[in-house]
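Got a structure here, written out as structure tokens. Questions coming.
Apart from one protein chain that is not included, each protein chain of the complex appears where it belongs.
We just call them A and B in the order they show up, numbering each chain from 1.
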Amino acid sequence: MLLEVTSLDAFYGDLQALHQVSINVNDGESVALVGANGAGKTTFLKCVSGLIRQKRGSIEFAGADILSAPAEAITRFGIALTPEGRMLFSSLNVEENLQMGGLNRRRGHWNLQRVYQLFPLLAERRLQMPNTLSGGEQGLVAIGRALMANPRLLLCDEISLGLAPVAVDRIYASFAAIRSEGTAIVLVEQDVKRASSASDRVYCLLEGQVTMHGASRDLDAEDLTRAYFGT
Amino acid sequence: MVWLGTIINGVLLGGLYGLFGVGLALVFGVTRIVNIMHGEFIALSAFVALGLSMLLPNAHPLLLIAPVVIVSFVLGYALQAIFVNRAMRLPDPVAPLLLTFGLSVIVRNLMVEAFGVNPRSIRRGDFAQLSVDVFGIPIGVLPLVTLALAVVLFLVLQFLLRRTEIGRIVRATADNAETVRLMGVRPASVYNIVMGLSFALAGVAGLMLALRTTFTPFSGVERLLISFEVVVMGGLGSFWGAMLGGIALGVAQLVGLRLNPNSGFLYGNLVFFAFVMLRPNGLFGSRL
Partner (left out) sequence: MKRLSPPLITFAGFAAAAAAAPWVMGDGGISLFFEILLMLAMAQLWNLLAGYTGLVSMGLQCFVGFGGYTTIFAANYFSVSPYWVLPLAPLVCGLVAACSTLLLFRLRDAYFSIATWVFSEVVAVLVLMMPGLGHVTGMTLETARDIDYETFLLTNFWIAAAIAGGTTFGIYVLMRSPLGLGMLSVRDNEIAATSIGVDVWRNRFIAYVATAAGCGLAGGVSFMAALFITVTTAFDLNWVVAMIFIVIIGGFGSIEGPIIGTVVFFGIRELFTNALALTGSWYLIALGTVAVLTMLVAPTGIWPFVRDRLGIEWLSVKRDVPYAYAKPVS
């Protein structure tokens, strides 16, 4: 097992955002994490990537305990996050953003050239500033930036949010290439259909708890609705 | 004709003012903190330069730049690491401002105790008094060198920020300190380096100040206000804006002194206020 999260509680001050969440990801797998706004999906990713300190439980990555590891150290373990809202560096051009991703890179397949091969659009726009790019193009930069670190696990936080379907298609099309290099993916989305079609297994969160878990192809619409909205 | 000379010298003085301001602009651009110690550090550097010049009486004053830069960088790095980073972690956004204010009071009064209140200057008669004649207007060599130095340092800073990896890291941290952690960068370490650089720039400014005029432990206050005005007028975080702001202030200052020799920095301050009324976002509102 690559990522093993057991009984995770997470807090924002006095507010408990996650309750006893247990989620696993295997090497090379693609796992979807779905749920409504505020369900705790982003909180979960932030916990795994070390951005949230107030947490208890167990987070193991490739056998190592990373629960108390700070965000700066997590990248060395081989976890990369495309944050909610993409969070590109606005003073840096496309290429510089990608280079930032490769700052503490591990050895692996991805480098600047290969990222440009995966996303030729970015090669054309390499010297442009992020605010001159479309939302979809920014999404590609965000993924490329994460890939530059050669992660074993790629966490994607709502990368399709606010994007045109065409742009989303382009992003999802790259997942095949990413997975073929052995990288596992956790896809956080509100769009269940899209997420489950690109993943092997699905977890559903509601109000900070896992309400459903199963293989994507076995998803029952009724069960999912109940798990998503809670009735 | 004499007014033209005043204006030209004002422009040259603006180089020194720009130099005062750029360190403050750098820190603000990255950490969003106005470092009140900045002025005191310029004054302290002047005293350090004085000390160095007494230790090495035969060294050309410009050679003092290297040791001043190194010592200043280390001090700035340490201050940020030990004090300011802590204050930045506190929930109150006013905390770092008040902390640097408190530290500035300590530094200023330590200087008073250590050096006394009498005006000092570096006695390098030849260099400071040299002037060239340009179309009948006497132009001091030192101010010319100061402006040139300011421009060079600006260019070096720009190069560092735009074309090196460390510069990339600094800019990224300034953009988004949380996201940059995902790439293995500790924002606190970046702030240490930035503060060190800022102090190094203040150090050079202090050295040039010491060569040019007399100074006391109270010289820091005025330099802080000048630095601050230069930064605001230029547009928060913009370097070339700071340079232009400095020139505007320099010209205003010398013109004002010619009109009224007892006015201190009044005219500079008035120009600053006019700016605030008319263009509160400064000349270039961008950042870094």
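Keep in mind that, in the parts below, a residue touches a chain if its C-beta (ideal position, glycine included) is under 8 Å from a C-beta of that chain, and two chains touch if they have at least 3 such contacts.
Being a predicted model, the structure only gives us computed values, none of them experimental.
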Among displayed chains, the one left out touches B
May I ask which residue of B:Ile70, B:Leu110 or B:Val134 touches the chain that does not appear here? B:Leu110
Tell me which residue among B:Val30, B:Leu99, B:Val185 or B:Ala205 touches the hidden chain in the full complex. B:Leu99
Taking the entire complex into account, which one of B:Ser131, B:Asn176, B:Ser189 or B:Ser263 touches the absent chain? B:Ser263
Under the stated touch rule, tell me which residues of subunit B contact the chain that is not displayed. 33-34, 36, 83, 86-87, 90-95, 97-99, 101-103, 105-106, 109-110, 112-113, 221-222, 224-225, 228-229, 232, 260, 262-266, 269-270, 272-273, 276-277, 280
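The rule we apply is simple: only the chains that are shown with their structure count from here on.
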Distance from the CA centroid of subunit A to that of subunit B, rounded to the nearest Å? 44
Given the complex with subunit B, which residues does subunit A contribute to the contact? 49-51, 70-76, 80-81, 83, 87, 89-92, 96, 99-101, 103-104, 149
Can you list the subunit B residues touching subunit A in their complex? 165, 168-169, 171-172, 174-176, 178-186, 287-288
